[in-house]
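In what follows, a structure is listed as structure tokens, so that the remarks can point back to it.
Omission of a single protein chain aside, the complex is shown with its protein chains in their original locations.
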Amino acid sequence: MKIIKNYLPLAMVMVMGVLMLASYYVPHKYSVDYVEQMNKWENIVFAFAFLLGLLSLFVSHYGKIRRRHDGWGYSIFVFVGFFIMVIPALMSGGKQMIDGQVTGLGWSFRYVYNALSATMFAVLAFYIVSTAYRSFRIKSAQAFVLFLAAFILILGKVPLGQMAWDSVMHWTGYGIDSVIEWIMSVPAVAGKRGIMIGIAIGAIVTSLKIIFGIERQYMGKD
Amino acid sequence: MTETTWLIAGAWISAGLTIFLFSFLYKDNPFFKIAEHLYLGAGMGWWFQVYLYNIWKPKVFEPLAGGDYFVLIPALLGLSLVTQFIPKISWISRYGFTFMMGYGAGLEIPARLSTDFMSQIAGTIKPFSLMASMSGFDILNALIVAAGTICVLFYFFFSVEHKGSVKKISNIGIYFLMIYFGAAFGNTVMARFSLLYGRFDDLYTSSAASNFYATQLILVAMAAYFLIHSFLGKKDQVEEAH
Partner (left out) sequence: MKETLLKFLKIDRRWIFLALALILFTPIIKPIGLPNKTISKDVQNAFNYLDKVPAGSFVLFSLDYDPSTRPELHPQAEAALRYAFKKNLRVGIVTYIAGSTGLIQQIIEKVPAETGKINGTDYVVYPYMANALAAMTQMASDFYGIYDKDIDGRDARSLPVMKGVRNYKDIPLILSITGTSILDYWVAYAGDKFNVPVVGGVTAISQPGYGPYLQTGQLKGLIGGMKGAAEFESLVKEPGKGTSGIDALNLAHIMVLLLILTSNIILLVVRYL
């Protein structure tokens, strides 16, 4: 039993991992076909993983409604939101426009989903500003450098800022545009590259750990 | 209903949902909670139909109906994930997870190696091979990029203690990081403001007469709700005090 429960899955990770890794570098037709097939399979399995999340959401909110837990009324709206998107989708076969006419799904997407998701992200703008005021403390030389880079960028992206810069710094002969370009293509690139390389090394090490079965958290309890 | 009625209804609904979500900035309230839960459901619903029509239907149901049983393998692996909910047989889900993890880990290594590791290093070194055709300023820039990248890497090298010259180099690295974060912050601010502007623009369109002043009426209704709510709240407090 232990074989089926523990060893086989671990063996699968190793086989899958090594095969994917190897096929990337092998230009033979079988290997390319294999990678394509695995991509298709991964799409399908991933779609089921989504189903997992969806079911867990439904179970939790349905449980809230059934037990009349605190705030169960709101849980009903989770289902309402779900059906507002899914029912028109089923009716129009997943298309947002048919023959130049907006379908129910198109309407739902534009006026419900879009309004909600864009607003959720837009609310962050407010928090950025209030946090900038209350927590952006320039207490060290390094924080000052961060502020300076941010300052130049925020100022230079709007015409008013450009004019303000020109009125003070026109003696340098460099508009704020070129300063921003320099910042983005020299020091910022250095910082970003360092981070990317560091992350890449970390990711490779973790992936190797997973393939060789050293990292087993995702398997859950034994 | 005619098309214009749908458009007006849409304007009201999107203006209403937008204002409900924004109302959280003033104070937590039931309207916000409703909009928040709707967002949860609608988001899941949207992705559900995306997966349904882009993956389940064309790549699973149709091949199966046409006799192509090969797709049963990924389908079963995927279904095994759902057994997570049933404690007795949840070990079956390990097959689904190990497939995904093996695939992901295997793909990650070459992808990271080539895009994030090799090409970044190549990009740093390449300018030096073209030195003959570059101006003095360009050479200086290329040197700064290379030196900066190395300094940042020194900062991340935690297996060696940061003392002496290592500490000095990693301090320089920190400055480069600060410039990058500052630039990223600047860009984020601009992107978020653009998004917010877009929402306000939509609200403004919904406030037109042709939409029966959706934005204004909903704003007034929310303000009225807050006023009445706080008034009733104060009344309760006064009664409790007695």
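Order of writing sets the labels: A and B. Residues in every chain begin at 1.
The rule is simple: contacts are C-beta pairs under 8 Å (C-beta built on N, C-alpha and C of every residue); 3 or more make two chains touch, one makes a residue touch a chain.
Computed from a predicted structure; not experimentally measured.
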(Q) One chain isn't displayed here. Which of the visible ones does it touch? (A) A, B
**Q.** Residue among B:A9, B:A147 or B:M190 touching the omitted chain
**A.** B:M190
Q | Residue of A:N6, A:S31, A:S117 or A:T206 touching the missing chain in the full complex | A | A:S117
Q) Which chain B residues touch the hidden chain? A) 25-26, 50, 54, 187-191, 193-198, 200-201, 204
Q. Mind pulling the chain A residues that touch the left-out chain?
A. 96-97, 99-100, 102, 106, 109-110, 114, 117-118, 121, 125-126, 128-130, 132-134, 136-138, 147, 151, 154-155, 157-163, 175, 177, 184-185, 188
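Throughout what follows, only the chains that are shown with their structure count from here on.
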Q) Quick one: chain A and chain B, Cα centre-to-centre, how many Å? A) 4
Q | Residue numbers on chain B that touch chain A, as the complex places them | A | 6, 9-11, 13-15, 17-18, 21-22, 24-25, 30, 33-57, 59-60, 71, 73-75, 77-79, 81-82, 84-85, 90-91, 93-113, 116-117, 120-121, 123-124, 141, 144-153, 155-156, 173-190, 192-193, 195-196, 198-199, 202
Q: Please name which positions on chain A make contact with chain B in the complex.
A: 5, 8-10, 12-21, 24-25, 38, 40-57, 59, 71, 74-75, 77-86, 89-90, 93-94, 105, 107-126, 128, 142-143, 145-154, 157, 182-201, 203-204, 206-208, 210-211, 218-220
